[in-house]
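A protein chain is absent from this complex, but the other protein chains hold their places.
And then chain A:
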Amino acid sequence: MAQIGFDRRRINGPEESFAVIFEDNEEDPSKWKAGMARVGRLPLAIRPIFLQPGLIEQANGSAFIETGKTKIAVAIYGPRQSKNIAFHDKGRLNVEVKFAPFSCQKRRAPIRDAEDRSIAMAIHQAILPSVRLETMPKSVVDIFVTILEADGIEGCVAVGSVAASAALVDAGIEVYGLVASTSAAVNGDELWLDPSNEEAAQSKGTLVLSSMPALNKITSVWQNGEMLPDQVLAAVDICEKQCVEIHTVVAEKLRETHSL
């Protein structure tokens, strides 16, 4: 009998297993609920970013980024020969995102799903305008993103883009500018920057903005859910300002690592 999720190339568990169900009567009363003020952070505060470029020795460039609980490793391989025989006078950028099976509250079976791809697309869009692909015909640049721990999909896209851009620079690939990215969510009447998983789930709508602050250009805006036009504009404005700060931190870190 064909089993769902059975793969001869892996060690397999039972046919079916289920995530843990908790007794719901003992929910923590101090837990944050929708409509309450933000706990632990100011509305416009982001989680502190820790970035370490060049951790993966084998890769041409790499970066590890940690913000709050989110932990993401990015490696760049390339520019290398495109396996496709077709001639391209521009290089191609290939982004692959992989969730570790233990990265989310519920275990992720090691199969690629729609979420992996949509995050890969979003990161691809965010960094594509920054890369000088015309300088590397016939080649492909592979960007592999592994999410070790996720706390909010919006955060993963934003932080993943920042790490990918830093890793590109670490690999010595020509870019027009560093890409910085951050997310915002509408909770009640307030705009909260860099929402966690829970905050994003409770919010009406979210927005992820990626930009190249050095060139004062926006590379991608990804808006989800229900937001008033004014809120969108306000969110874009706030995110853009935050991106400038993220850019400074990333640029400083890269300068520090590469001047040694």
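To be clear about the criterion, a contact is a pair of C-beta atoms (placed from the backbone, for glycine too) under 8 Å apart; a residue touches a chain by one contact, two chains touch by 3 or more; residues count from 1.
Just so we're on the same page, contacts and distances are computed from a predicted model.
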item	value
"small monomeric GTPase", "Ribosomal RNA-processing protein 43", "Dynactin subunit 5" or "Elongator complex protein 4" - which is the UniProt name of the missing chain	"Ribosomal RNA-processing protein 43"
Candidate in contact with the missing chain, chosen from A:98, A:124 or A:247	A:98
Contact residue for the chain not shown (choose from A:51, A:93, A:126 or A:150)	A:150
Residue touching the undisplayed chain, where the options are A:46, A:59 or A:93	A:59
Residue ranges of chain A at the interface with the undisplayed chain	7, 9-14, 16-23, 26-28, 55-59, 69, 71, 73-75, 77, 96, 98, 100-105, 107, 110, 142, 144-146, 148-150
